[in-house]
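A single protein chain has been omitted; all remaining protein chains appear in their positions.
Moving on, here comes chain A:
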Amino acid sequence: MAYLDHAATTPMLAEALEAYVAAAREVGNPSSLHAAGRHARRLVEESRERIAAALGARPSEVVFTSGGTESDNLAAKGIFWARRSASLNHNRVVASSVEHHAVMDAVEWLGAHEGAQVSWLPVDAAGRVDPSALAAVIDQYGDEIAVISVQWANNEVGTAQPVGELSALAAAAGIPFHTDAVQAVGQVPVDFTASGAAAMTVTGHKVGGPVGVGALLLGRDVACTPLLHGGGQERDVRSGTLDTPGVVAFATAVEATVKAQEEYAARVGALRDDLVARVRKAVPDVIYNGATEDRLPGNAHFSFPGCEGDALLLLLDAQGISCSTGSACSAGVAQPSHVLIAMGADDDRARSSLRFTLGHTSTAADVDALLAALPGAVERARRAAAWKTPR
């Protein structure tokens, strides 16, 4: 079994799992005033400090959430609502055209249901936003923009964005800048304060923590209207009883992966480069999608001309190899990836793509297993696509 889908979710780190189990054995609501509650609160606050330290933030800037999707929704909608409440003129959202659905669909919802104007930033063939494109939008609409959101690195093709340059442009215009760093933490250096962002999304299960816990790092002076109303546990921006064991395990995982990032990037990056070189050799007409520089070290993304990605996935799955077509599903049906389309790929190239993502448990044997199965799978997938009437 070769697990090559770490960008979807990665195995929990042993220390994170242990921390989870230890905290889960204890009782205590962090909002309770008695000893048990104070103990749980202490675990939560220590975790907040560890995450803040690992990611270059102040502890008070860490707002715990249920994960990446909630954090992205909170940032996009919450900051939009707060800014428009302050001035009706702030009625525009700017986002890149390669955002994760958690941002993209939240922004589209603002357009459809809140009357927001939306500007989508184009990307180049590598999936990268050109800062001059943002500068142009700010020039044109600066007074109207409520919030700007551009991911730190893309979940499908692994391209890293020039976050520092983009956030500097936003800051100069006085516009809050949000970045979804779900894929970036532990893979590349991530420092919230240094990035200049007003808000940043992180999540547990991409860094060896549990699913269902994450955070929005939110600058202290950034106004944000809550999505969830209730006890106001997290700075009155987010309500809900805190998941103490989840938070503890999340913090353990963030701390460990950030500490190991440099060594990890070198080791996994070399594995990835080997994978890419061998896939290119085995399938000479393969297209390598995404950036060559400024790319997540574990990400390899290809289009296999003449194949359907889901056929390849099935054939590799049958050989014990787990990968992803890297696209959104509805009833399990693959839609052509909006990321590849934004990068200028046509429908066929988008549908013929596969994502292989390495992670902390990956070894050379995983790459060997892929290369043993891939040529036969590509040949069969090509036969399977050949009968189809051209679209």
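We adopt the following convention: a residue touches a chain if its C-beta (ideal position, glycine included) is under 8 Å from a C-beta of that chain, and two chains touch if they have at least 3 such contacts; residues count from 1.
Assume contacts and distances are computed from a predicted model.
The chain not displayed here is annotated in its UniProt record as "tRNA-specific 2-thiouridylase MnmA", chosen from "Simple sugar transport system ATP-binding protein", "Nitrate reductase-like protein NarX", "tRNA-specific 2-thiouridylase MnmA" or "Branched-chain amino acid ABC transporter permease".
Set against the missing chain, the residues A:Val202, A:Leu218, A:Val286 or A:Ala311 yield one that touches it, A:Ala311. Checked against the full complex, the candidates A:Arg42, A:Lys259, A:Lys281 or A:Arg383 give a single residue touching the omitted chain, namely A:Arg383. For chain A, the residues in touch with the chain missing from this view are 310-311, 314-315, 317-318, 330-334, 380-381, 383-387, 391.
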